[in-house]
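A single protein chain has been omitted from the complex, and every remaining protein chain is retained in its original position.
The block that comes next holds chain A.
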Amino acid sequence: MANYSTNEFKGGLKIMMDGEPCSILENEMVKPGKGQAFNRVRIRKLISGKVLEKTFKSGESVEGADVMDTDLAYLYTDGEFWHFMNNETFEQIAADEKALGDAGKWLVENDVCTITLWNGNPIAVAPPNFVELEITETDPGLKGDTAGTGGKPATLSTGAVVRVPLFVQIGEVIKVDTRNGEYVSRVK
């Protein structure tokens, strides 16, 4: 993997740090008028998810991380692994629970997810921004309420729980924003 100098640092660059692939969030040069320049960098560790600050001497190089995002369709889970497939090459990849993180509750068969690979192995799974899921459980709610004030909890087919307006009923399919877990609309 290539090395990157501090001048190449920018948001999104993937580098190795303490043996873990990391993504640069922010990079700021700090330099006294007389003296050595430094780069103060905010980094997210891609496996642990931890965000930390690291300071480099400007001009230093760090090892790049072989990290790439790939779009794969979700197939099924065998309980231990979650299987995804490249719709063009039909190549399959299995992610474990650690890589899956919170994504499990948004996985719908055939939905295309973004899988982050490090040296070819999945380390993170991002579901589509919006998914459509059926409501399996929710209070019947008040008849005639259409304003949707307050809302109520609803359990979806994947086990995810979201707040929905009172008028939404069991058996209906709703659209959810997976980035904040919020109800968007009913799906006709």
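Structure notes:
The rule we apply is simple: a contact is a pair of C-beta atoms (placed from the backbone, for glycine too) under 8 Å apart; a residue touches a chain by one contact, two chains touch by 3 or more; residues count from 1.
In the analysis below, contacts and distances are computed from a predicted model.
Of "Aspartate carbamoyltransferase", "ABC transporter ATP-binding protein", "Elongation factor P--(R)-beta-lysine ligase" or "Branched-chain amino acid transport system permease protein", only "Elongation factor P--(R)-beta-lysine ligase" is the UniProt protein name of the chain excluded from the display. Residue-wise, the contact with the chain that is not shown comes from A:Lys57, picked out of A:Lys57, A:Lys98 or A:Arg163.
Here the missing chain is touched by one residue of A:Gly33, A:Gly49, A:Gly79 or A:Pro140, and it is A:Gly33.
Taking the complete complex into account, residues 7, 28-38, 40, 53-58 of chain A touch the chain not shown.
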